[in-house]
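Below are the structure tokens for one structure; questions will follow.
Moving on to chain A:
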Amino acid sequence: MQYEAPATIDAAVGLLSKAQGLARVLAGGTDLLVQLKSGTLEPDLVIDIKRIPEMTKLVAENGGFRIGAAVPCAVLGENAAVRKLWPGVVEAANLIGSTQIQGRATVVGNLCNASPAADSVPAMMAANAIATVAGPNGKREVPVGDIATAPGKTSLAKGEIVTSVFLPSRPAHSGDAYLRFIPRTEMDIAVVGVGVSLTLGDDGVCKAARVALGAVAARALLAEDAAKAIVGTKLDEKALAKLAEAASAACRPIDDKRGTKEFRIKVAGVLARRAAEKALERARGK
Partner candidate 1 sequence: MVRVKLGGTLKTWAGGQTEFDVEATNIREVLDRLGEAHPRLKPLLEKGVAVAIDGEIYRNAWFQPVTPANEIYLLPMLAGG
Partner candidate 2 sequence: MPLDPATQKIRAFDQVGTRPLRPDGLDKVTGRARFGADATAPGMLVGRILRSPHAHARIRSIDATKAEALPGVKAVVTSKDFADRSDDLRDILVNIMARGKALYEGHTVAAVAATSASVARKALKLIKVDYEVLPHVTDVDLAMEPDAPLLHDDLITSGVEPVPTKPSNIARKIEFGHGDVDKGFAEADLVVEREFKTEATHQGYIEPHACLASVGSDGQGELWVCTQGHYMVRDVCAQLLGMDVSKLRVTASEIGGGFGGKTTVFIEPVALALSRKAGRPVKVVMTRDEVFRASGPTSSTSMRMKIGVKKDGRITALDALLKYQGGAFAGAPVDYGGMAGVACYDYPNIRVVGYDVVTNRPKQAAYRAPGAPMTAFAVESVIAEIADTLKLDPIEMRLKNAAKEGTKSAYGPTFGPVGLVETLKAAKAHPNYKVKLGKNQGRGIASGFWFNFGGQTCVSLNLNIDGTLALAVGTPDIGGSRASMCLMAAEELGIPYENVRAIIADTSSLGYNDVTDGSRVTFASGMATIHAARDAIKKLCGRAAKVWGIPEEAVVWEKGFAKPSGANAGNFEPMSLKELAANAAKTGGPIAGHYEYNAENAGPSFATHVVDVEVDPETGFTKVLRYLVCQDAGKAVHPSYVEGQFQGGAVQGIGWALNEEYIYGADGRLQNAGFLDYRIPVASDLPMIDTAIVEVPNPGHPYGVRGVGETSIVPPMAAVSNAVSHAVGIRLTESPMSPPRILKALGEQAARKAG
């Protein structure tokens, strides 16, 4: 295994494009090193992006925030401005593993590892976050929901690398939230994860909403029917019940060691409702 720590995005793309054999990008390494340890992955080349200055930055941009691919989740959690604008995304990012994991893991890494249970992904999908991809043919921008295609698989072409994720600005009276279910209080992989983002009109009626579900299908899903259930309502009891039902209906889960199909379907509805209520509270608070 060869290790490289390029100083620029171009150099990283160059190394990736020319790589013979298996190449992997190292951001926080909290998934990659586990794969190395177990022997499930034996890359010939590992490219550490933490020496690329723009990848390590978290900056305000156009009323939103750009999160570099090498920014650890802990840094995200310590940033009051991001927490204020996108509390749901930050709480999702801060649920990934332990304090120790938070010191290394990045949301872009979480995205590119392409686990269906990645905590930050449904929250970022609900936030309509955009990933910037650099490659041999230049840059492109992709909705975060389009990066993962299946467990462990991404839409990135050879030589491509996600350099940052952009969290957009948002109108007044907006709020978001992410909730997940795990058997313990910490350290587990999500059995179900739900991200909800919504905007209220001045009259308190929901004008726009996005609901995304994790760990209930081969990749994180946007639950459009669930969002529709609350748009145009004040999130009354009936709308929330419809939201929960739609969220459950959107699930296409499997039985595995972390939970059963029926459990995931039921709990997706429960959490969608709770996350919507939390997002609503935040939207009203602004």
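Basically, contacts are C-beta pairs under 8 Å (C-beta built on N, C-alpha and C of every residue); 3 or more make two chains touch, one makes a residue touch a chain; residues count from 1.
How these were chosen: all candidates are chains of the complex that A comes from, given by their letters.
The structure presented is a predicted model; accordingly, all values stated were derived computationally and were not measured.
Engineer: Any copy counts here: identify which of 1 or 2 touches chain A within this complex.
Structural biologist: Candidate in contact with chain A: 2, the rest do not touch it.
Engineer: Can you list the residues on chain A that touch candidate 2 in the complex?
Structural biologist: 37-39, 181, 183-189, 191, 256-260, 262-263, 266-267, 270-271
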